[in-house]
Each structure stands twice: as C-alpha cells, then as structure tokens.
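What follows is an incomplete set of chains from the complex, kept in their original frame.
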C-alpha cells in the first residue's frame, strides 16, 4: 500500500514536470499569485466548512495515506481462532493471560469484556457502537479532503475568470497571449491539485476505512463466537469467507 | 469553530481582493447591473422555492455558522454519568432537584419525563421523534443555502450570456474587450458567492447538525440507561465510544 | 408561501428585463425560432417520457406552486387533541357527530374508520397506504417538472450548436456577430426557463409534498392515539414534537 | 401514452428540421462520417457493456415505448373484487372456473396457486420473487438505454475534438469555417440523439416499469386478501388507495 502510493505520487509529479520541461521553461508555469488564489481560496473555503481541530486532525490523518501499517486479515483470523482454542480448552478466564500478547486494541477491548463476564448483548452493543463511531470519524476525515478536492478546481476557475477580465481590460496584441496563459494557470493548478493529490487521497482514506471496518467486523464476529463457545473450526470457516479464496487456510474442504 | 470560520471568511475575501488589486484597479471588477443579475436572480429563484418564513429563518440560522456555542460532548457525558449516580444512590425522583442546574433543554425534557414516571417506550418515542424533527428542520435550513449555492453560478451564466449577446450586437474593436470583461463578471460573481460563501455555509450547517444530532443520540441513550437503572460505569463506557479515543476518560481499562 | 413565490417570479423577470433594457433594445433578445427550439424541444422530449394525462395533471399541479392553501400544523394538532378529548369523555362513537366540522378529508377517513370499529392495524394499514400513494403521485408530478428543467438547457445547447453551424457556413464579417448572438439566445432561454421557472417550481412542489406528508403523518399518529384511548395530553405532547419549539403550545413543561 | 409519445417524437423531429431549413440547406447538417462516429461509437461502447442477447432484447423492449397496451388499474381492481366475491360466495375452488376469463398472467398464477391450496406464505413468496425478477429485468433494459444516452454525447465530443484537430492542422481562411462547422456536427448529433430519443425513452421505460410493478403490487395484495377470505369491500377499499381519488369507485364513504 505504502509502495503504490509513493510510486503514484512520484510518477505523477515527474510526468507533469517532464511534459512541461520538454517544451517550455518551467518558469512559464509558475505564478505566485495564481498559487495563492487556488490554494488560499481552497483553504479559506474549507476553513469555513469545518472547525479548526478537524482541519488539523485531517492533516495528521493524511500521513496514513502513505505510512499506514495495515492489519493483515489472515493473521487476525489466526489470532482469533487461537484465542477460541484457548477459551474452549481452558475456559474464557484463561484468555486473561493472553491479553498482553495482543496488539489490536479492539480485540483487547472485546476479550477483556468477555473475561469480565459482560453479557453478550452488551459486548456486541459496545463493539458495534465503537465501529459506528470509527466509521463516522473516518467519514468526517475523508469529507474534509473531498471538500478540498471540490474547492480546488472551483477556485482555479475563479482565478482564470479574474485573469481573463484583467487581460480583456488591456487587449494589446503583445500581452494578450501571456495574459491568457497566466489566466489559465489557476485552472491548471486546480485540476492538478484536485486530481493528482486530493481526490486520490480521499479515495485512499475511503479504502483504508473500509479495510479497518472489515477488520473490526471480523473481530466482532470472532469475539461473539468465542464468547458463546463456538467450535474454533466453525469460527475459522465463518471468518474465512471475508478473505479472497486464494488467501484462505485450507479448511473449507475439511469443514 | 468560531475561529476557523472567521479566519476562512477573512482569508478568502482578502485573497480575492489582493489578487485583483495587484494587477488591476478594483473598479474593473465592480458592476452594479452584474451584481443585480446574480444576487437578484438567485434570491428570486430561491423565493419561488421556499415560503417567506423559511427564508427568514435561514438568515437567522446563518448566524450559527459563526457564533454557535457547541455543546462539549465529554462534559455532556460527565453530566449524564453524574445524573446516573444520583439516580442510583437516591432514586429517580432525586433527579428532580438537579433539573435546575441543567442547561441543555433536551436533557431536561428526558429527565423530567423519567421523574414523572413516564413509561420508557414513551420516553424513547418522544425523544426520538424530537430528534427526527430537529434533523428535518436542519435539513430544510441547509437545503435553502444549498439551493442558493446552485442558483448563484446559474444566474452568473445567465448574466454572461446576456452580456455576450449585447457585446456581439455591437462588435466595434474598441468595446469588444471591455464588453466581454463585463460579461464575464457575472460568472465570476456567481462562482465566488457560491464557492466562498454559500457552499461552505451549507457544509458547516451540515456539520453542526451532525454534531447536534450526535449530542441528542448520546442524551437519548443516557436517559434510557438512567431510567432502567444501569450502572453509571456501564453508561459511561457505552457513551464514551462516541468520543475519539484520546478524549475519553480512562474507564475502558477499568471496565 | 403564496407571497414569496409571487415576489420571486416578479422580481426574477423584472431583473432579467431591466438588465437587458439598460444596455440593449429588447428586440435583440427575442427570436421566435429560438423560442420554438427550446420550448418545443423541451415539450416534445417530455411528451415522449410521460403519458398525456400526467402532463396535463402536472399543469394543474403547477397552480399549487402559487395558489396553494397550506394546512396549519398547530391548528391540525389542536383539532386532533380536541377530538381525542371528545373520544375520552364520550366514547369513540361520539366522534361521529363531529365529522361534519372537519374539512381535512384524511382526518375524516381515519375518524370514520375508528367510529366504524375497524381494527387498528387495518386503519393504520389503509392510512399508510394512502400516504404512500400520495407520496408517489407527488413524486411523479415533481418528476415531470424536474425532467423539463433538465431538457430546457439541453435543447438550449442544441439550438446554439445549430446556430453556430449555420453561422460558420457563412462567415462574412458583417453577420458573424449577429449570427453568434442569435445562436447564444437558445442557451440563454434554456438557462432562464430552467433556473428561474422549472427548477424552483419542482423544488417548491417537493417542499409542499413534504409538508403534506408531514401533516398526514401527524394525522395517522393522532388517529392511532385516539383509537387506543391515549390521554389527550400525551397525544398533544407527542404531536408537538413535529412543530418548531417556538410555535408549540406550552405543554411540555406541564407534561 | 401511445399518443403523447408519438406526438413528442414527431414534434421534436419536425422542430429540429424546420428550424434548420428556415435558415440553411439541410445538406450543411448532414455528414456521414459524423453519423458514423457518434452512432457507431455509441453502439460499440454499449456492445462492450452488455451481452448481445440483452442488446437485442432492449430493441424489442423499445417498441413498448410507443405501442404498449397498459393495464387499467380501476379495471384490475374491479376484477379482483369480483373474484373475491366469487370466493366468498362459493369458496376458493370456485375460482377455477373463472381462470379462463382472466387475461393477466400474474393474476392467473396467483389464483391458480390459491385454488391449488398452496400455503399463503408460499404464494406471497413466489409472487414477490416474480415481482423482484420483473423489476430487475426492467432495470436492466432501462440501463442499456440510459448507458447509450450517456455515450452519445461523449462520442459527439470525441468527434468534435477529432474535427477540430484536423481543422487546426490546415488553417486556411477558406476552410476554417466549414471545418469547424463539420466538427460541431457530431456534438449536435450526440445532443439530439441523447435528449430527443434515448433519455426520453429510458424515462418512459422507467415510467412503464413503475406502472407494471404497481399493478403487480395490487395483484399480490388482492390475491392475499382473497386467499385469507377478506370481505370484498375491505379489499376494494384497500386497493383503491392506489388510485388517485377522482378515479376511485365511491366506496370510501360507505366503508
């Protein structure tokens, strides 16, 4: 995940730069005022939409797009099945000793409640509420980036309109070309910022969110199975349906 | 929330003004007839869509975008847990004495009904109907602004088409440039009004509405828990899932 | 409601006319062939979509946009509460004598069934089916106007393309300007017809439909409450949640 | 239905032709290569999307748009009520003798199952599955036309871009006008094919589908009522809610 995103970012910027430099000096494509209109306008409009804290959170969240460590689903299923085996062999309370080896805090939360003897409905209720809350937070984060991806081309167009109006006010044949070139720069900036950065980032956040929620769904079903003392093999078979056939452990045949 | 929106509004208008003034006198960007077509057309079309009272309400609602005092969710949970403790220690009726210290009218409504001995299903029914009604009112308010945000660029285009037709009727080389510049002004106005003001305002109202409904959801769950005599610790744990992990009180581990 | 729509219609047309007349003779903006392409094309395409009867119905429905008498919700709740009081005091059958004073046919239908001793599930089933049928009819009516609002700019563009092709076939410097001006007229017509009339009308119909369905929802809940002999105060409190707080009778505190 | 669609088709084509012929020879608007790009491209892209059989089915389905005989809902309700009366008077088995007079195969299927003594849940399950399957087939058919309606303008734009690139390669003042006129033809074709034919056809198919599913819904409710021996008057009242008030038989008052 890490790799594709990095490759994509570098490939994209390299392509844009090269296809400019082949035919023109880079300077013709740089205009500070145009950058200000597009980036500044986009940031200003987004600041109006969302509280400051959410904006800052979103910047932190953006790191995920590149540096996120993703939970491996087959390993998660392995862990849950092994917990189920312990619970079946030595009882639910024996799970307490295994809490320390678990790094996923959502699994810890669920197992802890099972060990504490919390009633199954309450466990499922709390875990599902947590899932909904995570989904809502993810959706908010993605929403900020999506919104920025819509504002960038809009302010690109605003900048181009301003440039055209200025150009039309002084139509000497010498400056009309360069005036229009500068006017178009903001639309170009808006299109690149939106299509090469913001929209892909939002899409990636959506993908990561879907993966994390799938992970949580597997944990919930696994914990509920462990709690009700299901056969570890049955738990494994149920959870394996969430994995593409090729990555599944060979249990279906044996089920 | 207050701060980001104000910064955004000022930053946005400043950027637009500066990037104009750097290259052109401001006068070239001001045309009363163009303002009339865009703002007037937008207002007229919106008046056709909605009753007068809703339009006026929406203006009041717009103040919220900047001056809204937001209910802190951790404090709300604290309040509910403390009410649950009182109810557990001294009985539901003891809550009556605490009604005066509560400022949130939705909490007051729920506690009052619990104290009055209203049946739990009726309490939940009334609270949820209230939530739905609040959601519907918010959606209507946001809808007016959204609709204005769609009409502004549409009448910007109408104005530009009218300007172009006028310009094309009299194509003397001297006036063609300024005629086209004026024609483009309405599109520029429409784009700025929509993207720097109306769409961000609508988005912000949506955000505030989501926050208020989340607050109400927490209240409903809290009241139902208090009413059925749940352990205050369990109530706290359940409600805390609505708060991002970092802001939670340290109860999960202890649950 | 009546007033805002009328103001909007007059304000919009006045603005368009004035901003034309200030700069140009009105004649430059009138072209019969262009009107035919936009309006005729829009009507033709819409005729293909819907049966004749629905088209004619929609024209009748459009009168609602301006002349609709809206049911006052507080008065409706008052009526239901007063019926509930009669029913509590004198029995369900006593409602028969009050049927004549009720003008809302949906309330009459519900009360009549309650008086006839129809079983509650059947009453609710019939009333809800009626609601769904009303919602479907409203949606169809709004759908016709929405569709016309999408066809108008499309045929505006068709007309402009035809005008441009004609103009390009005869590019004498004298006629190119006026040819292009005429070509743009259809796009202008399409944009005005759609944004000043059709889209606001569709939006207004949607608003009126939402209001009527809310009214019906209140009636259904009220009738079911009356039928099951609920306390008129409880009915009032439940129904009041559908009204914005300021317009509510002062019963919440007393509940 | 038949009439409006035919009028629409003729009115639309007549308008387009007349508004061309008034100002220009028709030949200026005909270009075989342009037709090939728009229609051919659209057909090719649609062929990639769907299997051959579905494409051919869709052509058959298109006949419905003009020649469809629509089931009259009041007559259908009359039929069901009369079947209910027979069943009440002479028992469910007596319906077998009336099967031959029924033309609607969905009614036949339902009555046949009722006569055979199939259990009500099974009858409803089979009828509803049939409804879902009909809905899915309708949606697929409409989907093909919708998709073609999206591809037509897209290939119109492709053709215009190709024409512009060819024209720009040879910018002699004599040919630039006619070159651009030809280039614009494909966009015009795409817009007309999409807005005057494909989108209205798709909309009409959606309308017919909605009507047929409403008809089936009425049949299902009617059959279930007959099967459970409901009073024919109650059945009539329930089914009448699906008809606009004016077209209803006068039973509500008498219910």
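Going in written order, the chains are labelled A, B, C and D, and every chain counts its residues from 1.
Just so it is clear, a contact is a pair of C-beta atoms (placed from the backbone, for glycine too) under 8 Å apart; a residue touches a chain by one contact, two chains touch by 3 or more.
Keep in mind that this is a model prediction, so the values were computed, not measured.
Peer 1: Could you work out how many identical chains the complete complex has, if 4 are displayed?
Peer 2: Full complex, one repeated sequence, 5 copies overall.
Note that in this section only the chains that are shown with their structure count from here on.
Peer 1: Consider the contact graph minus subunit C; what connected groups of chains does it contain?
Peer 2: Groups after removing subunit C from the contact graph: A, B | D.
Peer 1: Copies subunit A, subunit B: same or different interface, half of numbers shared as the threshold?
Peer 2: Looking at both copies, the contact residues mostly diverge.
Peer 1: Report, in whole Å, the distance between the mean C-alpha point of subunit C and the mean C-alpha point of subunit D.
Peer 2: One centre to the other, that is 25 Å.
Peer 1: So that we know how the chains sit together, what is the shape of their touch graph: line, ring, star, complete or other?
Peer 2: Basically the chains just string along in a line.
Peer 1: Which chains are in touch, pair by pair?
Peer 2: So, checking each combination of chains, I get A-B, B-C, C-D as the touching pairs.
Peer 1: In their shared complex, at which residues does subunit D touch subunit C?
Peer 2: These residues of subunit D touch subunit C: 1, 3-5, 7-9, 11-12, 15-16, 18-20, 22-24, 28-29, 65, 177-178, 180-181, 184-185, 187-188, 191-192, 194-197, 199-201, 203-204, 207, 214, 234, 237-238, 241-244, 252-253, 255.
Peer 1: For the complex, give me every residue of subunit B touching subunit C.
Peer 2: Residues in contact with subunit C: 33, 36-37, 40-41, 43-52, 55, 109, 112-113, 116, 118, 122, 125-126, 129-130, 133, 136-137, 147, 151, 154-155, 157-159, 161-162, 164-166, 168-171.
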